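For this view, one protein chain was removed and the others were kept in their places.
Chain nomenclature is as follows: A and B, assigned in order of appearance, with residue numbering initiated at 1 for each chain independently.
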Amino acid sequence: MPTYHPDDTDIRVEQSELAAAVGLGATTETVRGVPDDQRPRHTASSSRRKRGEKLMVYLGLAFLSIGFLLPFVWMLSTSLKTLDKTMEFPPQFIPSPVVPGNYWEALTSPKMDFPLFTRNTLIIAVLTVAGTVISSAIVAYGFSKINFKGRNVFFAIMLATMMVPFPVMMVSLFSIFRWMTDNTPIQWMGTFKPLWVPAWFGSAFNIFLLRQFFMTIPDELSESARIDGCSEWGIFSRIVLPLARPALAVVALFTFMGVWNDFLGPLVYLQYPEQYTLALGLQNFQSQQGGTAWNILMAASVLVLSPVIILFFLAQKTFIQGIATTGMKG
Amino acid sequence: MKKKDWAQLSNGLAFLSPWLIGFSVFTLLPIVLSFYYSLCDYTLLQKPLYTGLDNYRALAADPVFWKSLTNTGYYALMALPAGMLVSLGLALLLNADVKGQAIYRTIFFLPSLVPAVASAMLWLWLFNAKLGLINVLLGKIGISGPQWLASQEWAMPALALMSLWGVGNTVVIYLAGLQDVPRELYEAAEIDGANPWQRLRNVTLPMISPVIFFNLVMAIIGSMQVFAVPYIMTGGGPARATYFYTMYLYDNAFNFLRMGYASAMAWVQLFIILCLTGFAFWSSKRWVHYQGK
Partner (left out) sequence: MQRFKIVVSTILALAALAVLLFGPRPGATRPKDRVVVTYWEKWTNKEADQMKQIVNDFNNTVGKEKNIFVEYLSMSSINQKTLVSTAAGVPPDVAGVWDAQVPQFAAVDALEPLDELAAAKGITKGYYKPVYWEGCSYNGRLWAMVSTPAAVALHYNKRIFKENAAKLKAAGLDPDRAPQTLDELDRYAAVIDKKDKQGSLEMTGYLPMEPGWWLSQTAYWFGTDIFDPKTQKFTLTDPKVVRAYEWIRSYSVKLGKESMSEFRGSFGTFDSPNNPFMVGKLAMVQQGPWMSNYIENNRPKLNRVVTNDKKMELAWPAEKRRTNYEWAAAPFPSAVPGMKDVAHCPFDVLVIPRGARHPKEAFEFIAYVNSQGPMEKLCMLHCKNSPLAKVSRNFLQNHPNPYIEVFERLASSPNARTITSLGIWPEVNDELNNVAQRVYLLEARPADALRDAQNRLQEKYDRYQALQIARSKS
């Protein structure tokens, strides 16, 4: 699938197109090409133009923010309404009366044991995040820094697995866990293991993402370490990992969000109500035949979502630098 | 093979081993099984019965299969380019050096965090023919809006329009790409008297073309797998106007107990995505500029 540059001695050149696709392949060659004396000189007209552009940006952002905030604002406002007002048509954005008690009701609802479900979710999240970060980093190193025959075939296979829809794999996967329960001493069914153990064997998306980061770390570093007699593991753990810390943070954050919101996995694999996760618990507030208490459902959703939103807000800078960091810029 | 090659190979495989093990147990086996099921009549609750290529033949003759496929294609034709443009535009705005970007970035990411039922409920109202916000606003400027989700012609464009709200993830990846465009290039362009549009065309776009390409590939995969929100909102209606490929696949697997048929659909889908991605790779030679070369 990936195509190769004829000259594949230099890994950076050899990058498959997809590899470079994330943009991490973009080195800063051209930057160095700009002579010093051509650095910008600020003129009056350019700064006026700049101000005009900035104003446009502000206006654009403010205008679009309203549109993008709409779903969330609507969620918030529904969560503060009385039940009969939630179904008002057309809906009112400002609830009256305001019922903050919905949050208390959601927190103490017998349908959802918030502290217990939080604990369950955290256990799964911690184990999954740790597993994904460690294993994906190891595998990504293999895919980026060691040049061996057949590597690209494996890589293509890995990418292809991202394209198979989950529903058709679910039953087989479930049967595999069942088989392992019956035929190995490890109990799988009715535990959290089906949810977090696979994470310790790498996940395609994250391996792909990390591979892109590792490829931007100049090979001279690893090569010279190799000449100094450093083992591959040593290069990985002492040189590549520290340089890729922001990238690992991104993977951790993505994975955490994924686990926090995952619904299908826990639905299928968890057997007992006391094992439920938050995303699954939210389902208890919903109904297919009607009768959904929308205000309580939304209050519960806001409660479940807010840590993730705060996390994103705090991490967004790392996140953006993380993806973009080229390790050795400029 | 030389000795060094062997060392490389064993080292490489050692590093790949977690994935290789995980892949063969948790991925390869289910995938191979799903291919086998695609050659069977498999009701999920009985042993699969081998029927050769029957499922594939039935697919070719199934009008609903074709309908769902063309629906998905139609949706992708609208949602994909629009999504690419909007996400890029947003990323450019969010990349500008203005205050409060942390908040803006979070806001634009929010819709991708809101649970599907919540956004579905909201959009059902927004698209309401009579009382929905969209038609009310259109009415203010003298346009009588369409019936949106209740109409066969407008339901699909409505869903495509709605998909633009979920571009948060793509925006983040674009933002990452934009961080990599050296400032000096812009400054140089400015000195040459380039206007913002020229700067975008001649500096930004070529520099981030690898990112655009990556997002294109991901968008192809994504648009072939649209499912949750339309399933809640329209259930595929009216009269199958918004019946997506993955909905039909899901219905076959879990409502009609035709896992064999669903598996065949999955393999056809895999084939289509591979072709599209392959085409994208082939075309990328012309428009994607890699710095490394």
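Heads up, the rule we're going with is that a residue touches a chain if its C-beta (ideal position, glycine included) is under 8 Å from a C-beta of that chain, and two chains touch if they have at least 3 such contacts.
Predicted, not measured: the structure shown is a model, and the values here were computed from it.
Peer 1: Indicate each shown chain that the hidden chain touches within the full complex.
Peer 2: Contacts of the unshown chain, counting the full complex: A, B.
Peer 1: Of the residues B:147, B:169 or B:202, which one touches the chain left out of the display?
Peer 2: Per the contact definition at the top, the residue touching the missing chain is B:147.
Peer 1: Touching the hidden chain in the complete assembly: which of B:129, B:191 or B:205 does that?
Peer 2: The missing chain is touched by B:129.
Peer 1: Mind pulling the chain A residues that touch the left-out chain?
Peer 2: 84, 87-89, 113, 115-116, 118-119, 122-123, 126, 170-171, 174-175, 178, 189, 263, 267-268, 271-275, 280, 283-293, 307, 310-311, 314
Peer 1: Residue by residue, what part of chain B touches the chain that was omitted?
Peer 2: Interface residues of chain B facing the absent chain: 41, 43-46, 49, 51, 58, 63-64, 128-132, 147, 150-152, 237-240, 251, 254-257.
Just so it is clear, only the chains that are shown with their structure count from here on.
Peer 1: Return the distance between the CA-based centres of chain A and chain B, expressed in whole Å.
Peer 2: 16
Peer 1: Sort out for me which residues of chain B touch chain A in the complex.
Peer 2: 1, 5, 8-9, 11-16, 18-23, 25-27, 29-31, 33-34, 37, 44, 90, 93-94, 96-98, 102-111, 113-115, 117-119, 121-122, 125, 128, 131-133, 165, 172-173, 175-182, 184-185, 187-188, 190-191, 196, 207-208, 210-211, 213-214, 217, 221, 225, 246, 249-250, 253-254, 259, 262-263, 266, 269-270, 273-274, 277-278, 281, 284-285, 288, 290-293
Peer 1: Enumerate the contact residues on chain A facing chain B in the complex.
Peer 2: So the residues of chain A touching chain B come out as 1-3, 5, 12-13, 15, 17-18, 20-31, 34, 38-41, 46, 53-54, 57-58, 60-61, 64-65, 67-72, 74-75, 78, 89-91, 135, 138-139, 141-143, 146-151, 154, 157-158, 160-165, 167-169, 171-173, 176, 198, 200-202, 207, 232, 236, 257, 261, 282, 286, 294, 297-298, 301, 305, 308-309, 312-313, 316-317, 319-324, 326.
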